[in-house]
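Up next is subunit A:
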Amino acid sequence: MTTFILNLFLAFSWVTVTGHFEPLNFFIGFILAYVMLWLVRSGSAPSNYFKKVQQVIGFIFFFGHELVKANLRVAWEVIRPGHHMYPGVVAIPLDIKTDAEITMLANLITLTPGTLTLDVSSDRKILYVHAMYIEDVDEFTRSIKEGFEKRVQEVLG
Partner candidate 1 sequence: MVWIVLLSFVSAFFPPWLCRVLHSRTGWIVALLPAAITAYFARFIEEISSGGTVVESMGWVPCLGIELSFHLDGLSLLFALLISGIGTLVVIYSGSYLAGHYQLGRFYSTLLIFMASMLGTVLADNVITLFVFWELTSFSSYLLIGFNSDQKPAREAALQALLVTGAGGLALLAGFLLLGQAAGTLEISALLAKGDAVRSHPFYVPILLLILAGAMTKSAQFPFHFWLPNAMQAPTPVSTYLHSATMVKAGVYLLARLSPVLAGTAIWENVVTPVGMITMLTGAFLSLLQTDLKLVLAYSTVSALGGMTMMLGVGSQPAAEAAVMFLVAHALYKGALFLVVGILDHETGTRQSGRLGGLFRAMPATGLAGILAGFSMAGFMPSFNFIAKEQTYAAILETTPAVFLTAAFFVAGTCYVVVGGITGFQPFTGRPRERFLKPPHEAPPSMWVCPLIMAAAGVLVGVFPSPAGKYMLSSAVGAVLQAPSEVQPALWHGPDVKLFLSTAAMLAGICLYLARAKFRRSMEPLTPLLSKGPEHLYSLSLAWLDTIACAQTRVLQSGRLNLYLLITIVTTTGLVGASMLEHEPILGLERWSDLHIYEAILAVVLLTSTVVIVRSRSRLAAVAALGVVGYAVALLFLLFSAPDLAMTQFCIETLSVVLLVMVLYRLPRYRDYSSGKERFRDAVVATLAGGLITALVLVATAVTREARLTPFFTEHSLLLAKGRNIVNVILVDFRGLDTLGEITVLAVAALGVYSLLKLNTGKKSGD
Partner candidate 2 sequence: MISLILATAIRYLLPLLLLLSVYILLRGHNAPGGGFIGGLVASSAFALFALAHGVDLSKRVLRIAPRNLITAGLFTAGSSGCVPLFFNLPFMTGLWFETHINVIGKLGTPFFFDLGVFLVVLGVTLMIIFSLMEE
Partner candidate 3 sequence: MNLVLLFPILIPFATAVACLLAWKQRHVQRVLSITGAVLLQASGFLLLVSVWQSGIRAVQMGNWPAPFGITLVSDLFSAIMIVMAGLTGVTVLVYSLADMDTGRESFGYHPLMHILLMGVCGAFITGDVFNLYVWFEVMLIASFVLLGLGGEKAQLEGTVKYVTLNLMSSALFLAAVGIMYGAVGTLNMADLARHMGTVKQPGLVTTLATLFLLAFGIKAAIFPLFFWLPASYPTPPAPIAAIFAGLLTKVGIYALIRVFTLLFVQDLEYTHALLLVLAGLTMISGILGALVQNELRRILSFVLVSHIGFMIMGLGIFTHLAITASVFYIVHDVIVKTGLFLVGGVVRAERGTYEMSSLGGLYSSNPWLSALFLLPALSVGGIPPLSGFWGKLVLVKAGMETGQYLIVATALIVALLSLLVMMKMWADAFWRDSPGSAAGGSVVSANPVSFESRLVLFCPIGVLGLLTLAAGIFAEPVLTVCSRAADQLLNTEEYIRAVLGGIP
């Protein structure tokens, strides 16, 4: 079932990218996507796809806000003379489990300026993050866990 959804999604992307919104084109896209999926036999596809739309929208706004805020902070840092950072690498224990969730969380953290995911431990329990402003390690860990991780869990969980 999830594969079917993924297939539909791919077919839709095809139509979008080609810019021809016609049944025939959708069909071509569907066939092509089917072939692609058959070729790669991609394992997992997002589940509960439609139920998550609302959370996703909320998440996008949250993320956009974070992004702009962080960007401005770093921009200011770059522009003003001298250095005022307290950087370091912090280990953040993870509650989320699946590959997709971890990847998404890691990427979101990285996308936010000032933070950079360095790696995930081999047993997927800890995320190592480099950050530019670490006033307090625990506070930083908490902000990540309660901000991004919780919302990722909501969206993908």
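Basis for inclusion: all candidates are chains of the complex that A comes from, given by their letters.
For the reader, a short list of remarks on this structure follows.
Note that in this section contacts are C-beta pairs under 8 Å (C-beta built on N, C-alpha and C of every residue); 3 or more make two chains touch, one makes a residue touch a chain; residues count from 1.
Owing to the predicted nature of the structure, the values given are computational and were not obtained by experimental measurement.
This complex pairs subunit A in touch with one listed candidate out of 1, 2 or 3: 2.
Across the interface of their complex, candidate 2 is touched by residues 10, 13-14, 17-18, 20, 22, 24-25, 28-29, 32-33, 36-37, 39-43, 99-100, 102-103, 106-107, 117, 119-120, 124 of subunit A.
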